[in-house]
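Only a single protein chain was left out; the remaining protein chains are all shown in position.
For reference, chains read A and B in written order, and residue numbers begin at 1 within each chain.
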Amino acid sequence: MKFDMVDRVLELAPERAVTLKQVTAAEEYLQDHFPGFPVLPGVLMLEAMVQAARRMLERFGPPGLSGPQGRRAVIARVRALKYGYLVKPGCTLRIEVARLKDPGDGTVEFKGEVYAIEPRVAPAQPAIAASGRITLHAPAASSTLAPP
Amino acid sequence: MNRDEIFNKVREVLVDALAVDDDDVTPDASLTRDLGAESIDFLDIVFKLEQAFSFKIGQGELFPENVAQDPRYVQAGKVTPEGLAALKARLPHVDFAAFAADPQLKKVAEVFTVDTLVNFVERKLGAGR
Partner (left out) sequence: MRWMWIDRVIELVPRQRLVAVKTVSLSEEHLHDHFPAHDGLPALPIMPASLIIEGAAQAAGILVGHAEGFAEKVVLAKMNRAELSRDATPGCTLRYTASLTQIDRAGASAQVRVELAQPATGPMAFETIGAVELMFSHLDQNMAGVEFPAHNFVFGENLRTILRASGVPCDP
């Protein structure tokens, strides 16, 4: 199983990214969350927002968090992240991330929203499954597998 | 504690709970429509008000409970006159005037404004907890 929460990038601009993630019963951890009632864990919606934001950083910076370094930006802070919907296998998630603040101190703050689209024959209004604010920065760990 | 002091503390609670700015918290701002509050935020607000003002808020005392489930109070998605009367009786801190004109159940959360919370705290502190 891969730890990849972006199946498709739908939009990518300096201040906004929109990505898509499918939720499928084939995702192993769903068997534990929960047995007999698979529901996407909320933190994976947080992870989906982070992975979408990384695409924005990779392409548009700021310096120090752009290019390959942007793809490795990690969470410094999360604020007011709420979950409002039980996302089940068969759903499509639309993840929207907007850049809020670029204070120049090595952190960037984003607002993230995750919408759940049910697989119905007649299209239904997407439900907001998660929303909140995340701040990313470069990892503190050093970049080698070898012992120090 | 006067109303201004209560308002300031309520504002702190809302900024903390809803991650909004101080300026967003105006007296007539609706918690749901203007400040983005959702169901879990209502519980967060209850907990934070309890801590801020050192009182205990009972089930259904600040926000309504069990209205939607009662067939006397809700019919075809609208709150009945009996339902509206029950809400007014249980929640004297809320201004239902605008809601009464179009009492759709799904819009009931919108009546809760910042002022509603300030009214609630004022009454509760005045009544000696």
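Rule of thumb we're sticking to: contacts are C-beta pairs under 8 Å (C-beta built on N, C-alpha and C of every residue); 3 or more make two chains touch, one makes a residue touch a chain.
These numbers come from a predicted model, not from an experiment.
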Given A:9, A:80 or A:128, the one touching the chain that is not displayed: A:80
Candidate in contact with the missing chain, chosen from A:50, A:87 or A:116: A:50
For chain A, residues in touch with the removed chain: 1-4, 28-30, 32-37, 41-44, 46-47, 50, 67-69, 71-72, 74-83, 86, 132, 139-141, 143-145
Residues of chain B (touch criterion as defined above) contacting the omitted chain: 16-17, 39-41, 43-44, 46-47, 50-51, 59, 68-69
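By definition in this document, only the chains that are shown with their structure count from here on.
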Chain centre separation (chain A, chain B; CA means) in Å: 32
Footprint of chain A on chain B - complex, ascending: 17-19, 36, 38-41
Chain B contact footprint on chain A (complex, rising order): 79-80, 82-84, 131-133
